[in-house]
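As you look at this complex, bear in mind that one protein chain is not there, while each of the others sits in place.
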Amino acid sequence: MSLFATHANYWFAILIMMIGLYGIIAKRNLIKQAIALGIFQTGIFLFYVSMAVINGGTVPVWFLDEAGKKYAGPYDNPLPHCLMLTAIVVSVSVFAVAIAIIVNIKHAYGTIEEDEILNLEAEAAAGSEA
Amino acid sequence: MKEQLVLRVVAKCLIPPILIFGCYIITHGELSPGGGFQGGIVLASAFILHALIHGRATLHQAFPRNLWATIATIGALIFAGVGTYSLLRGGQFLDYGWIVPSHPAKGEPWGMTLVEYGVGLTVCSVMVLIYDMISEPAEDDPTVDEDSA
Amino acid sequence: MSEQLLVDIGLLTLVTALAIAAIEVRSLFGAAMLAGVYSLVMALEWTTLHAIDVAFTEAAVGAGISTVLLIGALVHVGRDEKKPRRRVDLRGLVVVGITGAFLVYGTLDMPAFGDPQAPVHTHRAVRLVEQQVGKLPGGPGERHAAVENAADTAFEPTSVVGSDPLDLVDDFAGHVPNMVTSVLATYRGYDTMFETVVILIAGMSMMLLLQRRRKDVR
Partner (left out) sequence: MIDQAPVLLVVVPLLAGICCLFLRGQLLPWIWAQITTLAVLGIAIHLLFRVLNEGAVTYAMGNWPQEWGISYKIDAINIFVVLIVAFIGCVTTCYARQSIASEIPRDRHHQFYSMWLLALVGLLGITVTNDVFNIYVLLEVSSLTIYTLVAMGKTRDKRALTAAIRYVIIGSVGASFILVGIGYLLMVTGTLNLEDMARAIAALPEPERNRTVVVAFAFLFVGLSVKMALWPVHMWLPNAYGAAPSAVSALIAATATKVGIYMAVRFLFTVFGPDFTFLSLSTTVGQFTFSCSGILLTCACLGVLVTGIQAMQQRELKWILAYSSVGQIGYMVIGLALVNHAGLTGGIVHLLNHALIKGGLFMAAGCVVFRLGSQRLEDLAGLSKRMPITAAAILVGGLGLIGFPLTAGFISKWYLVSGAFEAGLWPVAAVLLTGSLFALIYVWRVVEVMYFTAPPENAVKVREAPLSMLICTWILVGGSVVLGVFAQPTVALAEHAANQALTGHAQILGLRPGASGDDPVVHDEVVP
């Protein structure tokens, strides 16, 4: 139980990552794969953000306490937050590029189901051989 | 959706505050949560809202697509330019201190503000571009004429 | 069990359920909506973990732009997923199970959640939080520092005591209360520049891949 209390946040992050990874492996629909990739990455962000927490800490923005002095802390660690801002931006960029390619695939092949696309490609290869 | 009176009125009321809020978030990013990226998205949402209600063609009349691409490029150039400026003055890349060489520690906030605006410009225009592009009809769709290009 | 933990676990259970639903639901439109809600609840969770900036971004990106993108894409690709052959993919479950177990195994040697003595809080972050990293010699302040003080000023903060209400000595001649912004824009500004470039690349990719060709060009 004590291990659960101290590590539950990490485990939930891992659980969410794995849900995303399962979606990437199991789903044949490309849009679903893209969504699952996003979920996988949010799991990682959750892990980093959990890393930043300090017991009794507060939001990493300096502020004045009642006495008019700078609140001495502890503040949560801003470094992982900053890294995750960058990573979120990267992940939305990857998502946008993925969606752009998927839309192109729909126009070129008429489907976005991975197995149907593979069938079409196999047929095309067989057709050009004959 | 041009006939939806309620939507149009509400949008008209909402868009100016959203724009102001976006600028506030970018500028105030050093003092409170927020920054160039978040502010840029808020700004973009105002334009996307306008385009959703009045159609993309209306948006293109005021802000053609190439303008968005240019703004996005300029935003990234501002960031890289601030870095290069310090490099040209003889310092390290991205050393904001060189913006006010007589008092380097005062140059830092200047650099941060400039950089945040660069990020904001790029993010805002790229988000509008993304919306614009994903709403683009297919290349071989015969039912659409070429007005949107 | 602390209140924080209870709130966390409640929210995280909700997030997990939403994630499963977003992946398993057959309608792609439903999946897009659920992914948006998932992002919003995740933003809420990050607020409880005090990551305000991250929560702000996630709400704007995940619930805003990503959903717009997805719905725009569904106009092109249709809104239903093909019926899968099997409900549950065993191969996927095995891979995920092994990977997940391995990751959990790795957390066992980690410092406890919220431990103030964790290396990530004590090793390098302290000065970032205090904003007292100080620059290497060779900056523009060198001349002034050299005049005032001949001693090695490499790690003296280059600023002077400001007249601001917080009365601080830091890297910024005054202060940047939002530490996330100060880390993002200065100490790790180089990463942020590439973050901007990544966004630019995403925009250009969309234009390269989706823009209709004008009829007069080829």
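What to note about this one:
Chains: A, B and C, in written order; residue numbering restarts at 1 for each.
The rule we apply is simple: a residue touches a chain if its C-beta (ideal position, glycine included) is under 8 Å from a C-beta of that chain, and two chains touch if they have at least 3 such contacts.
Bear in mind that the values here come from a model prediction, so they are computed numbers and not experimental data.
Contact with the chain that does not appear here is found for just one residue of C:H50, C:H76 or C:H121, C:H121.
One chain is missing from the display, and on chain C it is touched by residues 102-103, 105-111, 118-125, 127-128, 132-136, 138-139, 154-157, 186-191, 194-195, 197-198, 200-202, 204-205, 207-209, 213-214, 217-218.
For chain A, the residues touching the chain absent from view are 17, 21, 24, 30, 33-34, 37, 40-41, 44, 47-48, 51, 80, 83, 86-87, 90, 93-94, 97-98, 100-102, 104-105, 108-109, 117, 121, 128-129. Within chain B, the residues in touch with the undisplayed chain are 69-70, 73, 76-77, 80, 83-84, 87, 90-97.
The rule we apply is simple: only the chains that are shown with their structure count from here on.
Spacing of chain B relative to chain C, judged by their CA centroids, is 20 angstrom. Measuring from the averaged C-alpha position of chain A to that of chain B gives a distance of 24 Å. Residue positions of chain B with contacts to 2 or more other chains are 32-33, 35, 37, 130, 133-134, 138-139.
For chain C, the set of residues touching two or more other chains reads 52-53, 57, 61, 65, 69, 72-73, 76, 177-178, 180, 182, 184, 192, 195, 199, 202, 206, 210. Against chain C, the residues of chain A that register as touching in their complex are 3, 5-12, 14-23, 25-29, 31-32, 35-36, 38-39, 42, 45-46, 49-64, 68, 70, 73-86, 88-90, 92-97, 99-104, 106-107, 112-113, 116. Against chain B, in their complex, chain C makes its touches with residues 52-53, 56-57, 60-61, 64-65, 68-69, 72-73, 75-76, 135, 138-141, 144, 157-160, 171-174, 176-178, 180-182, 184-186, 189-190, 192-193, 195-197, 199-200, 202-204, 206-207, 210-215.
Chain A meets chain B in the complex at residues 59, 61, 85, 89, 96, 99-100, 103, 107.
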